[in-house]
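Removed: one protein chain of the complex. Kept in place: all other protein chains.
Naming follows writing order (A, B and C), and every chain is counted from residue 1.
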Amino acid sequence: MPDPEPPKSRVTLAQLTDFIASHFPQVQEGNGPVTIEFISRRAAVVRMACDERNIRPGGTVHGPAMFKLADFAVYVSILGELGLGATQAVTTSMTINFLSRPVAADLVAHARLIKIGRRLAVAEVEIYSDGKPDMVAHATSTYALPPERPKA
Amino acid sequence: MPDPEPPKSRVTLAQLTDFIASHFPQVQEGNGPVTIEFISRRAAVVRMACDERNIRPGGTVHGPAMFKLADFAVYVSILGELGLGATQAVTTSMTINFLSRPVAADLVAHARLIKIGRRLAVAEVEIYSDGKPDMVAHATSTYALPPERPKA
Amino acid sequence: MPDPEPPKSRVTLAQLTDFIASHFPQVQEGNGPVTIEFISRRAAVVRMACDERNIRPGGTVHGPAMFKLADFAVYVSILGELGLGATQAVTTSMTINFLSRPVAADLVAHARLIKIGRRLAVAEVEIYSDGKPDMVAHATSTYALPPERPKA
Partner (left out) sequence: MPDPEPPKSRVTLAQLTDFIASHFPQVQEGNGPVTIEFISRRAAVVRMACDERNIRPGGTVHGPAMFKLADFAVYVSILGELGLGATQAVTTSMTINFLSRPVAADLVAHARLIKIGRRLAVAEVEIYSDGKPDMVAHATSTYALPPERPKA
């Protein structure tokens, strides 16, 4: 459960949503559209709408869509925490475990920053099919943070 | 360097390419088109064509495209090794390290199976920008193999 | 926070502790002694006592001690959940992130099973220095489960 405390940077959900829409419009391409649902202290919740482009025939887990959702949820949680000066943060690694086949529903990713260092951020992500109790995928991810970042 | 020995299943490159085209046409969507270049004993080489959908503004590494390429290259190497009876193999995990920003060029993935067990296959993947010496990404991946699979 | 519900197998903490002492005495060798503190539904808490053998000169993170603790905590949570018939479960992979240098204190690992399938279990582990709020390491781990296991 994300901490209800606001993120340190005081970026609002509306500001972050606008920023992504103007700077990263391509995040909406290729898979189901994504929506930032919630940001809080060191955490974010992001939804990817159910979309035929996410699912392989037979319902096999479509890994790349979940990878993209997990990666984006971590990026959002970093921007939320550190502010829009951290946009140059880049993914250096991700480990993703696919746990069960998601049903044809929205996917909801809960990202949580477990370390914010000077140079690296580490996050954990849980992905659920909307309304279902079992996790469909779990990821841990590392981002390299920009060396000198403007204050949020 | 892939072993030049043919895969155990004796599936040919043409058969595998046809199979993917008819059963997984959606692998060509969303990113640059992919081409299976080579299959051999426990290995495969797959190319993803340079495409604006693969690259983020500013040239930031587009992780999901590389994830998809790595995942597909492992799947191809499993089908090559075990035959078309293994199509129900599913990714259970992937760890990917992004090493350097790929230039605007084709991406070439070299997948190598380091374990083929009864229930699990483990693979390693190196991704290069075409014609460049430095690896841009490295992945290890685990697939669950179908419990009873038809002989190749 | 572990779910306070008892594990499905109804193995008790005392039974599990006795079992480990008689079947895996070597887990107490090489590093600080380990104690199972708590088992519950799909979760376990395991402590590794502060010990000079865990710490490198200068306080550098001693990865192998934390790896061992994380691995053991997952094993305990599997035995707790599935019962002592699952002792043949073996680690197939672990990803561990070292987040901050642990101080000279006991290490406490909280393991949580995020998937129990027929063939694989996947767990997540958080390691803390006793009494400190920041996570010092985070791990995800996969175990292959024995194909036919006696009922707990």
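The working rule: a contact is a pair of C-beta atoms (placed from the backbone, for glycine too) under 8 Å apart; a residue touches a chain by one contact, two chains touch by 3 or more.
Keep in mind the model is a prediction, meaning the values are calculated, not measured.
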Candidate in contact with the missing chain, chosen from A:L13, A:A49, A:L84 or A:A144: A:A144
Residue in contact with the excluded chain [from A:S40, A:S77 or A:S93]: A:S93
Residue among C:I96, C:A109, C:A123 or C:V136 touching the omitted chain: C:I96
Where the missing chain touches chain A, by residue: 92-93, 95, 119-120, 142, 144
For chain B, the residues touching the chain missing from this view: 95, 97, 99-100, 114-115, 122, 124, 126, 135, 138, 140, 142
Contact set of chain C toward the excluded chain (per top definition): 23-24, 26, 29-31, 53, 56-57, 60-61, 63-64, 67-68, 71, 90-98
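Throughout what follows, only the chains that are shown with their structure count from here on.
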Shared interface numbering between chain C and chain B [over half = same, under half = different]: same
Chain centre separation (chain A, chain C; CA means) in Å: 28
Inter-chain centre distance, chain A versus chain B - centres from mean C-alpha coordinates, in Å: 25
Distance between the centres, which are taken as Cα means, of chain C and chain B, whole angstrom: 34
Per-residue overlap in chain C, given as positions that touch at least 2 other chains: 95, 142
